[in-house]
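Attaching a single structure in structure tokens format; questions to follow.
And then chain A:
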Amino acid sequence: MRTLSPIFYLLAALTLAGGLATVLLKQLVHCALAVTVAFAGLALLFLQLDAQFAGFAQILVYIGAVAILIVFAILLTRGSDLPKDGVFSKTWFLGLVIAAGVFAVLGWAVLASVSAVPQQNTVPAVTVHDIGNALVGRYVLPLEIVALLLTAATIGAVIVAMHEKERPR
Partner candidate 1 sequence: MLGDGILKGMAETARNFFGSFVSAERLTTVEYPEQRIPTAEAARVFPFLVYDGADWEAGMRCVACQICEKECPPKCIYIEKGADKKPDYVGKQQFYPARFDIDVSVCMSCQICVEVCPFEAIKMDTQFELATEDRFGGLLYDRKELSRSNEYYHSIHPTEAGEVDARLAEEKAKLEAKAKAAAVAAAAKAAAAANPAPASGGGN
Partner candidate 2 sequence: MIATLGATNPFLVNLDQIFVLLRNWLVGFLPVALRPAAGVVLSVVAIVCVFPGLFALTTVFERKGLGRIQNRIGPNRVGPYGLFQPVADGIKSLTKEDIVPLRANAAVHFLAPLVLVVTVFMGFAVLPMGRNMVLVDMDAGLLFFFAMGAATELSVFMAGWSSRNKYSLLGAMRAVAQMISYEVVLLLSSVAVVMITGSLSLPKIVAAQDTYTGFFPHWYIFTPWGLAGFLMYAIAATAETNRSPFDLPEGESELVAGYHTEYSGFKFALFFLGEYLAMFSISGLGTTLFLGGWSAPFSFLTWVPSWFWFFGKMMLSIFVFIWMRGTLPRLRQDQLMNFAWKFVLPFTLLNLLVTALWRFMGEGWQRWVVCSVILIAAYVVMGRLEMRSEHFGRRSYRYAE
């Protein structure tokens, strides 16, 4: 892969269109569906980068869990009703300027330094088996910490979202 394939441009356009639609659409449920498109585009980009496992994990976690969670949260907070005074905050211009500035800096950094990074173009032969071995070998401590974090997050989320009992006054 010396140059970028047309598939890459297609997927990049899909991802970015999904992202833009997420930010710009008014109806929150549409935003959630658009962000799903962005997630799917990213998963396909991962596959394009020969990272099968990460791509499928991306679909499973982001489309199967996070998107559904977002949708549930939107419905539970009556987010599907359009707010009266617009969806963008009063300081939207400032936000836009900051985002554009960040993109300018990042883009400049990428274009200025990417040629200095050594690149190889052979497709890495990585199987799920290797990933599993790495997870329980070299990366076993991070794995355990992530497990702990997920447990803590599950309990925390349940406690935070649980109905508060009526406190005696």
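Quick note on selection: all candidates are chains of the complex that A comes from, given by their letters.
Note that contacts are C-beta pairs under 8 Å (C-beta built on N, C-alpha and C of every residue); 3 or more make two chains touch, one makes a residue touch a chain; residues count from 1.
What you see is a predicted model, and the numbers here were worked out from it, not measured in a lab.
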| item | value |
| --- | --- |
| Numbered candidate touching chain A, per complex, among 1 or 2 | 2 |
| List of chain A residues in touch with candidate 2 within their complex | 29-30, 33, 36, 43, 52-53, 56-57, 59-60, 63-65, 67-68, 71-72, 75, 80, 127-129 |
